[in-house]
Structures are given as structure tokens and as C-alpha cells.
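My questions will all concern the structure given below.
As you look at this complex, bear in mind that one protein chain is not there, while each of the others sits in place.
Chain IDs A and B follow the sequence of writing; residue 1 opens each chain.
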Amino acid sequence: MVELYLLSIAMLAAAIVAIEIKDLLASAVAMGIVGFSVSIMFILVQAPDLAIVQIVVEVMTVIFFAAVILRTTHTDTTIGKGIKTESIFPVVTFFIFGTLFIVLAIYALKDLPVFGSPVMKVANYYIENGLNHTGAANIIAAIILDYRGYDTFGEAVVLFTSVLGVLSIMRMKGKK
Amino acid sequence: MILIIACMLLIVIGLYAVITKRNLIKIAIGFCMTEYGINLLFAFIGFKKNALAPIITKIDAPKMFVDPIPQALVLTSIVIGLGTTAVMLAMILRIYEKYKTFDINEIKKLKG
Partner (left out) sequence: MSGLSVIVKTVARIVAGFIFLYGGYIIVHGHLTPGGGFAGGVIVAASFILLVLAFGAAEIKEKTSYIVSSIFESLGGVMFLLVALLGLFSGVFFFTNVLPKGTPLKVLSAGIIPLCNIAIGIKVGAGLLSIFLALAASHYILKE
């Protein structure tokens, strides 16, 4: 369990660096460190399927950010001009909202089962009968493609729509 | 419990970037960070101590697995996060080509 605490400290430090730093490529790399720590935490919580998907998706996200940043500027021009009066209002509002959010979240999350012993009513049915009903040895593949196949279908439609959106935003028809 | 508070802090840091920052790329990074935090929170809820990953290797072995249902839901959510990020970056690229800056205060002043 010690590794989980150390990794969460590294994750939060990299997150704060990614937001406050002036160079834009450095903040994209710091976001890559956050995604990488999340993937290793997925391995330590015994979820190898999620770890594989998280690490390839995070590498793709860093590639997309780098492709956009290298076509435009490298530096952030909004930091270092002093504190303006019109930027104090969002910061104060955010701190009030943030404290309220964390206090109410801790109050609501006390009702969850203790970390390490979940209530597994439906999951016991899937684990007992997964191999006999579907024939697949990977229980997660049996869940996402046989017991809950509509969610995968909806996700395929969402990915198709996002590709359509990107291609229609970036068309060059009629421009010189 | 401390780990769940660390996830909540990651979500709140992402929201801080979306609300207070003035650079468009930092806002997009904040969105991504909030999604990572939410997926991590779901994976922590399904953890069981001294249990194994939910993959069957021998047919008649006793079965002590972690909860597979939150993992199945998070698998979908990670890939949808990638699609959302791609559309946001396409819009940011188009805005830069028209206004030549990432600062949202400058973009509010110039009226086309």
C-alpha cells in the first residue's frame, strides 16, 4: 500500500506543475506524467485491462497536444503580467466552491463500503456464470461484449461522431 | 479513505484550471485531468484486499476476484475521453488560425 501513497503524491505534484508552468510543451509532458501514474495505480489495484487502455490513450493524448502546440506558439503569454483586477473574482469564487465541494464529498463518501471490501451482489453472478454462459476466460470481455453489449455499441457511435466532428471542423474547402 | 481524498483533489485541480486560467491549452489540460481523476475514483471503489485480477487461468481454481463491473464501465469512459479531447483540440486550432493568440481576453475584445 505504500506505493499507492507515493504515486498519488507524485501525481498531484505533476498536476500542479502542468497548470502553472509557462512553457506549453512542458505542461503537455507533465500531463503525460499524470496519466502514467494513473496507469501504474491501475496495475496496483489489480486491473490490467484498464492499465493497458489508459497508457495507450494517454500517449495518444500527448501526441495530439504536441501536434497542436508545434503548429502554433510555444509559450504562454498570459502569465507574468501582474495581478489584474478582473482575475481576482474567479479565483475567490473557485476557492469557496472548492472547499464546499470537498467538505460535502467527504461527508457523502463516508457511506460507501470500506476501502477494500466491496458489496458484490451482481458481480458474484457474473463471476460464477461468466465462463459457462459465454465461453470467454476474460470476465471483463464477457461483460462488455455479452452482458452489457449496448454500452459498447453506444461507445462505437460516440467515437464515430467525434471523428466526424474533427474532420468537418478542419476542412479546407474554399480557402486559399 | 486518504486515497479517495487524493482522487477528489485531482478532480478539483482540474476544475481550477478550467475556471481560472486564461490560456486555451491550459483549459483543455484541465478537462483531461478531471477525466483521469474520475476514472481513478471508480477503480478504487471496486478494489478487494488480497484478491486477483478477474481473468480465469485454470478451470476449477477457487475464485477470489476483484469487482469487475466498475472496470467494465471505466473502459468505455477512457476512450470517450480521448474523443472529447480531440474535438476540443480541433476547435482550439481553428481559433488560433483566426485570432493568432491563445489568450481569451484578447479574443473577447477582437470582434471578427
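Going forward, contacts are C-beta pairs under 8 Å (C-beta built on N, C-alpha and C of every residue); 3 or more make two chains touch, one makes a residue touch a chain.
Since this is a predicted model, take the numbers as computed values, not measurements.
Participant: Which residue, A:Leu12, A:Val62, A:Ile102 or A:Ala141, contacts the hidden chain when the whole complex is considered?
Facilitator: The one listed residue touching the chain not shown is A:Ala141.
Participant: Identify the residue among B:Leu10, B:Ala53 or B:Ile69 that touches the chain left out of the display.
Facilitator: Touches the omitted chain: B:Ala53.
Participant: Please give every residue of chain B in contact with the chain that is not shown.
Facilitator: 53, 55-56, 59, 75, 79, 86, 89-90, 93
Participant: Residues of chain A in contact with the chain that isn't shown?
Facilitator: The list for chain A reads 48-49, 51-53, 56-57, 59-60, 63-64, 67-68, 71, 131, 134-138, 140-142, 144-146, 149-150, 152-153, 156, 159-160, 162-163, 166-167, 170-174.
Methods note: only the chains that are shown with their structure count from here on.
Participant: So what's the Cα centroid distance for chain A and chain B, whole Å?
Facilitator: 2
Participant: Once bound in the complex, which stretches of chain A touch chain B?
Facilitator: 4-5, 8, 11-12, 15-16, 18-19, 24, 27-28, 31, 34-35, 38, 41-42, 45-50, 53-54, 57, 60-61, 64-65, 68-69, 71-73, 76-78, 86-87, 90-91, 93-94, 98, 101-102, 105-106, 109, 112, 115-118, 120, 122-123, 126-128, 130-131, 137-140, 143-144, 148, 151-152, 155, 158-159, 161-163, 165-166, 169-170
Participant: In the complex formed with chain A, which residues of chain B make contact?
Facilitator: Where chain B meets chain A, its residues are 1-6, 8-10, 12-17, 19-23, 25-26, 28-30, 32-33, 36, 39-40, 43-49, 51-57, 59, 63, 65-69, 71-76, 78-87, 89-94, 96, 101-103, 105.
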